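Worksheet for the structure shown next.
One chain of protein is taken out of this complex; the other chains stay put.
Our next item is chain A:
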């Protein structure tokens, strides 16, 4: 009880341990993802990802659809004179232009007020861009130049933010002033609040930014409705140099003017479509989400092939998410870092899972090594010469030697058969070259150079390479026999070398060379070696004298030798679809309940039992059912069915019994007669003539008894090898058994068998099982050919020196066809006639005779005549 309880707890712990291992693996995956996310977050701060994100932004926004223009650029052919700026403002007001913004402030009249005092005067409709300069001894900015500025003109900072890695796509909302932020020109023009911070400017190619000249505005060329609600951005006079720089519109060149850039910025701000970069914390969160998504995806996918595909799919998804967020949320995610985090996590987990698989594979490999290597000659190198010497004796090789390459790279003789070490010239340059060639040679090479005194049929083969190089020098006898031996030796040497190569690969770990030998090569070697060994074990099973079938504990067949395959074919038992219980049911007379009980016992406790089998093709078998005992490692246990042919034993037992019965009965009669004769002879009433007659009778009986003993001795002595022996049997019993076996078929076919058997039988020379099977086969043949309601006659009669069995009935077939069927060559006899034909052959061996006759419509007649004694 204690042990089962402990076993229960052990199982519980194992289960929990397995489950916790699964948890560990998952946790490990997610920790890896987090580490990757943190690394990507750090990477995201470096120039490359930011540059890539910028390019992503440029690529996406460049192809945005254009919006309704909200900005019109007003070009000046020359600077608007101080007096005329008021006219331009008036014209703008008349055209209901929302705001008039000077990219560069017009010249200021001395009467103007200080615009810095009115900043942020964005309620004003005129904004003028001005340069700024750092406040001395402060960390803010102020407008440069004159502080005098008209009160109705708002001043704004007209600087363009510094480029991002050479491309201007970013603009500030404002810069820090003495007390509050100084708005940028675009912020002021768009009517937005000045603030610190920046945004990215969308610059779609399809965006229409109209351009007019100041002269057109002043001359009244435009209707009020044409420019109403728009913001007019007055470009610097054409006589002033305006800066040009690369932007998303012109990424490769300085093709975008500051005014155009400002116009796009104003358009974006006015549309509320300026884009914000994700902040550091948001970026970190996004990177964690990307990495964890990759981890989740890798865990959910069943195989590496899918994992790689899914990783690509995931990357596309991240890119699509970046596009969607940019378009609808107006934010730029750290897209390149996210892609990097996703890809790195996926790759790291694929590698991690691969390593785990390799570890598992390595553990499996260790088992394979233990399984195959420990059974191998190479497990102990020192034994190799012994095996080869033994082989040389078995194959009658005239001479042989085993060589090994030492640490000094020279070859030395390890062992020799019928040869002295001095006969081998291993140090000569030609010999060394020949030995060097062995590494590349696929078959044995001539070794006359190595052993000049040996025959010209001397060969050398490499049987082990790698960490230990062993060569086999051998000579074979000349002539045909020697050639055959040579081929055998070549095959053995090649097999040893191949095995050694595989084992060398497998043992990569053991000799510290695992780094040089990839796991797949090692596994491949293990698989090859195990396959070869399995095949050799299968051949060993085939060589067994008994029929063997091995089952997995789950119930399916693992291996069957050829004898068992043939047996199963005879009873039409499909091995590939048969469970243990089904096989036992088909092979034995056990009931389904008994078969289940046997299987249960074997699976749970193991053990060994023997069950009589059904007769198959007139042979008797005993079925041995065995499984290794013990409760541990039950999953490794196999169940073995072994069918042992006991026909000969049965026949011998039958023979012994029959001879015993025969001698008992017949000699008893004879001795009885002698006893009776002696009693009579002693009777004083007997007259002399009668006494002489009785004494003569006693002699006759004694002679008869001696004759019978000689007859039995002759029967036992005349058993031809390979033939079923014949001996005195009670033929009635064999025929009655056959009759009983066909009675069910006769009932099914509604056929009556009129059987006339003697009430008690004498002794007939035959083999009881064969006789019974033959009669049964003939009866089945005739029953199958008899119409419903028909009758078959079966007669067994014993006359003086012979016993006759007659079977008649059925519809019949043409005589020549019956002869053809029964006299066909072995292997060509139709299946329904096979047992009868085999039986007829045996009858002749029993010194009996068979005759048969048939005609279509007249039925069959079979007459079997056997010797009768006693």
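List of remarks:
Simple rule for what comes next: a contact is a pair of C-beta atoms (placed from the backbone, for glycine too) under 8 Å apart; a residue touches a chain by one contact, two chains touch by 3 or more; residues count from 1.
Throughout what follows, contacts and distances are computed from a predicted model.
One chain of the complex is hidden; its UniProt record names it "Response regulator", one of "assimilatory sulfite reductase (ferredoxin)", "Response regulator", "Urea ABC transporter substrate-binding protein" or "Transketolase subunit B". Set against the missing chain, the residues A:615, A:700, A:820 or A:858 yield one that touches it, A:700.
Among A:50, A:665, A:741 or A:806, only A:665 touches the chain that is left out of the view. The missing chain, though absent from the display, is touched by one residue of A:239, A:576 or A:800; that residue is A:800. Checked against the full complex, the candidates A:444, A:677, A:728 or A:839 give a single residue touching the omitted chain, namely A:677. Counting over the whole complex, chain A has residues 664-665, 668-669, 671-673, 675-677, 679-680, 683, 685-686, 690, 693-694, 697, 700-701, 704, 758-762, 797-800, 868, 870 touching the chain that is not drawn.
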